[in-house]
Every structure is written in structure tokens, then in C-alpha cells.
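The complex appears here without one of its protein chains, the remainder shown in place.
Let's look at chain A:
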Amino acid sequence: MEHIRTPKVENVRLVDRASSKKAVLGTLYLTATHVIFVENTPDTRKETWILHSQISTIEKQATTATGCPLLIRCKDFQIVQLVIPQERDCHDVYVSLIRLTRPVKYEELYCFSFNPKLDKEEREQGWMLVDLGEEYKRMGLPNNYWQLSDVNRDYRVCDSYPSELYVPKSATAHLIVGSSKFRSRRRFPALCYYYKDNHASICRSSQPLSGFSARCLEDEQMLQAIRKANPGSDFIYVVDTRPKLNAMANRAAGKGYENEDNYSNIKFQFIGIENIHVMRNSLQKMLEVCELKSPSMSDFLWGLENSGWLRHIKAIMDAGIFIAKAVSEEGISVLVHCSDGWDRTAQVCSVASLLLDPHYRTLKGFMILIEKDWISFGHKFNHRYGNLDGDPKEISPVADQFIECVWQLMEQFPCAFEFNERFLIHVQHHIYSCQFGNFLCNSQKEREELRIQERTYSLWAHLWKNRADYLNPLFRADHSQTQGTLHLPATPCNFMYKFWSGMYNRFEKGMQPRQSVTDYLMAVKEETQQLEEELETLEERLEKIQKVQLNRTEVKSKQSEPGRHSGFSTSDNSMANTPQDYSGNMRSFPSRSPSQGDEDSALILTQDNLKSSDPELSANSDQESGVEDLSCRSPSGGERATSEDSSKDRDSDEAVFLTA
């Protein structure tokens, strides 16, 4: 609180980015965790909440006649432009925010004050939702070839690895420790994924400290052990996900890559994914393109190309496809590494696992995948996503890229994933939000030291609770796309990778499709379920009545025996088509009945009115509990805004065309 110079500024204008002419007047509040803008408009009092941890940059622009503009760019790609009347207030807000958005201690982060009103038991259960021990069992481990190793107990060998790992049965503690000494940051080869069907596996590590000529017997034996854990195969692939040039340059620093001559039976392969600095700049360039005001098609496509972003996405996908093919089609195990083995390696192993195993394409499975490949194997969330104030050169959109790869796959295999686009967007949001403890710190060890599980809540439990919002209606557990490996064409074509406006322009609602097929189908499915239930009760009732009548008619005469169900339905079909007959009953139908083609139901499904289980994720509000001390909170505008929003929706794009 000591960092907030001014908690409240009045008569601030929030500028509409789509048309700078439009702006709304309101009051700006600074709290310990959020920036909040509340519109003055009395009937809506719409609120915009921004978490400090989401703020990426704050820019004070030149003062104009109307005031002092402040541009806030967020890590979830929202851009907010405020105009503050007084230069001094603006400066105070600016200085406060600069400090608030750069916390120096973990304890300053939102997750330590966030309270979703769950008791201790619920919190603990939340953390138990994703259980990696179970996951390895699901893979079929331990077995004759792989065993759980306690060599890294108390993080004795490698402080960025999990304490429990699977290694080849033949790899002794001596071998592992020996190998770890020959690997960058001691990240020795360990199992990432085991493919039950043919014993092939994906292992991961960091680069070897080979320099120009160094070798390590234990490390060579370690790779041998991995090969032997796949009894059918003569060799393993070693995939270095870096461009060859980068790997070679590393040799000068005593690092490098495996020499095929020293390791028996390996096939070495470079993939050429660029490093975190290139990726950071690439995203930066792409966001600049997204931010352009009314760009031409050429500006946009040229800028997109120039950013190289989709080229990088494709490189990651290519690597994942190569590994998945090696494992599933050739039955060859793969060891993957990059430099430290916590960025590109995590991306590539995850993409390969998604392609290989349908389990990871389910909601729960995806959580497990992130928990396993990213959280447990020491992806440096704190450094990459700038949770604490740190070296800006460490920041890079590594997980963002992985999430985009999943989206690109979803576009190509629309029935293969149990979750929908919204789920991916919310996961991305929370990687930066620091609202939950899952992504804190740089390693498992650090998280344990901070006692994260005792002091914060798990995102997975939160998402799981609201899973109805994250389901893909096209997913069916018995659909062919949900079985086995996803097969991409042998030469993946460039045009398969598209710009993801649902992510990078997601706060510009006008740019998104105005009607969501996903939500429409979910509503249909919801209604279908209710109909199924109703059908059952109706059938029961009918049966009862028929029994009673049957008894009665039997007494009188046996002539008018009612037919069976099928007989009834065919004879009454014509009546079923006269809707007025049932209008009285229609009311019990869900309001979103997709078969009722009136204006209201069409409106319900427009983008602006979609329910969103995470209110903080919609552009206008962040009313998550936890910040209870705010008296300005008014009943949320979200629910009653149906009519206003729809009328707004109609003219939201006006300014765009009138450039003449």
C-alpha cells in the first residue's frame, strides 16, 4: 500500500481503441492488486479491472489539451488508454504503477492475498487434482525397463528437476550422477513420455558439456540405457531443437551437442527453433502489427511475415511432429534437448505428447501435461513471464507459443480436443496473472520452499470447477479423432498455420466472429440433455397412465388397446409439428432454445453476451472476489446489459468504414 501515491483519480477518460473519438468518463482506482476504472454512466457503471501482474508496459504520452494520456499494455494483449486530466495525477499514477507492477518479493503477488473462500480441505483437494504419480502409472510405469528414481531426493542432483523421476532400470545412481555432471545445470536425461504400445519413449535433458572434444562415459552409458529400455530398437534419436549454428557456438563455451562418434547407436538431428530472445522480439513485432490503427491488408500481412512469428510456430510444430512420428511410426526413442532443456525442450515434448496421446487432449490430461512438462521439469515461469521484477532479457513467450501450437492443432482437428479455445486463453491469462500458485517461481524446489500449496490455491481446481465453460462440443470420446495419434501430413504446409486473432486481438471484440459456434453447440447440447431427462420422465408417466388405463379397459373390453411407443409417435407426428399446441409447456424449455428463431435468442449467442466463467477475463470487468475492500463495487453490468450490449454490438464497427 505504501506504493500507492494516489488511490483515486476522478474524471479520467478511457479511450476506445477502435475509434479514438469515443471515450468514456469515469474514476480510476489503484489498489494493492488491481487498477480499476469505473465508468460514470449511472445505469451501467461498467468496470474495467486490470491485475498489476498483467501489466507489461506503462507509457506516459505527451500531454494534450484534454489531459495526460497513459497507455497500459498487458501481457494478455489488452491495451488500455487512459487520459488523466491533471499531469500531476498522471505522474502519481504512473510512478505508483511502475512500482506496483514490479514486485520484488513473491509475497507481494496476488495469489497470496487472493481468497476464493474455500476452506483448507478444499484447497488441499484442489492441489491434489493433478497427480503426476498417477500419470506415470497411466503410462504403464514402472515396468521392466523404467523405474522411479529417488536420486534427486531433496533436489540433491539437480535443483531445477522434480524430486521424483523415471529413468531406465539399468541406469544406476552412479551413472545418473555421472551423466548429470556432464550436462548443463545438471539436467540429466530423464523420462518425459513413455509410449506403451511399442516401448518407445521421449526423454529430455539439457545440452552436454562436450565443448570441442570432451566426453563422459556415464553420459554415453546413460543414452545406451535409454536405447536398451526400448528392446526392439537399434538406435535412438537425439534431437537438438536449436539451430545448428547456435549449438556450435555453445561448444566454445564448453557446452554443445553430442558427437555421434562417441555415442554408439544414436542418430543426431538439429531442428532449428530460435532462442528466447528471437522469440521475444518476434512477438513484440507481431503485437506492433496487431496494434496498428486501421492497417491495410498489406501492412498486416507484411508485418506478420516480418515478425516471423508463424515461422517460429511452425518450427516448434515440425519438431513435435518429427518426434511423434519417430515414436509412434518408427518405434524409436528420442532424447530431446536444447541448451538448458527447459524452454524449447518443454514446448517440443509437449507438442509431441499431444500428438501421440489422446489423454493429453482432454481437459484433465492437458493440465497434467503442463504440470509434467512445464511445472515439474523446472520451466522458469518467474523469469519468462516476469512475475517478479527481474532481467527483461529473461522474458519470453515460451508457453504462449506452446498454447498457440495447441490452438493451431485444434483448428486442424476440430473434434480431437475435449477443451475449447476459451480454455487455452484462460490458461494463458493465468500464467501471467499470479492469481493462483501453480506457475509461481522457477522450479519445484522453490515452490516447496515457499510452501505454495499451503498458502495459495490451484488454478486447475478453479478451471475444473468451471469446466462446463471450457468444453468443446464437438469432442466425443468415441470419435475417430480422439483415438490414438493425430496424423499430420508428411510435409506440413505453411498455410496450415494461421494468425490467432482470438488470442492476440481478443480484447477487440469487434474483430472476432460475432457468433460463437462453440457456445451455440454447447447450448444445444445442454438442451439435449434436459430433453433426454424430460423424455425419461414423460415415458415413465405415460407408462403409468397406460397401465392404469389398460387395467380399466381390460375390464370393459379389449378393443382399444393403445399401441406401443413407436406406434404412438408415428401417428402423432403431425400434431408434434403444430407448435401452438405446446406453447404453454414451451416455457419450461431453456431460454436459449436454439430452435426458437426469434430475435432474442439470436442475440443471446452474440459474442458480447457470452457468459464467461472467469469474469476477470472479459474486457470490462474483473470482479473476482478477494478484493473485498472496495466500496465502489456496483452490481455487475454484465447480466443486465443484454439489451444495451446488443444495440452496441450493432454499431460497434461504424467508425471503421467511414474513412472516406
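Quick note on the criterion: a residue touches a chain if its C-beta (ideal position, glycine included) is under 8 Å from a C-beta of that chain, and two chains touch if they have at least 3 such contacts; residues count from 1.
Criterion: contacts and distances are computed from a predicted model.
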Undisplayed chain, where the name is taken from the UniProt record, one of "Ribosomal protein L19", "PAT complex subunit Asterix", "Proteasome subunit beta" or "Myotubularin-related protein 9": "Myotubularin-related protein 9"
Of A:F235, A:F413 or A:W464, the one touching the omitted chain in the full complex: A:F413
Among A:T41, A:Q483 or A:T528, the residue in touch with the chain that has been omitted: A:T528
Absent-chain contact - pick from A:G133, A:G484 or A:P513: A:P513
Of A:Y29, A:W127 or A:Y497, the residue in touch with the unshown chain: A:Y497
Touch list for chain A against the chain that is not drawn: 290, 294-302, 304-305, 308, 310-311, 314, 412-416, 473-474, 476, 479-481, 489, 491, 493-499, 501, 504-505, 508, 510-515, 517, 520-521, 524-525, 527-528, 531-532, 534-535, 538-539, 541-542, 545-546, 548-549, 568-569, 572-573, 575-576, 581-582, 585, 594-595, 597-599, 601-603, 605, 650-654, 656-658, 660
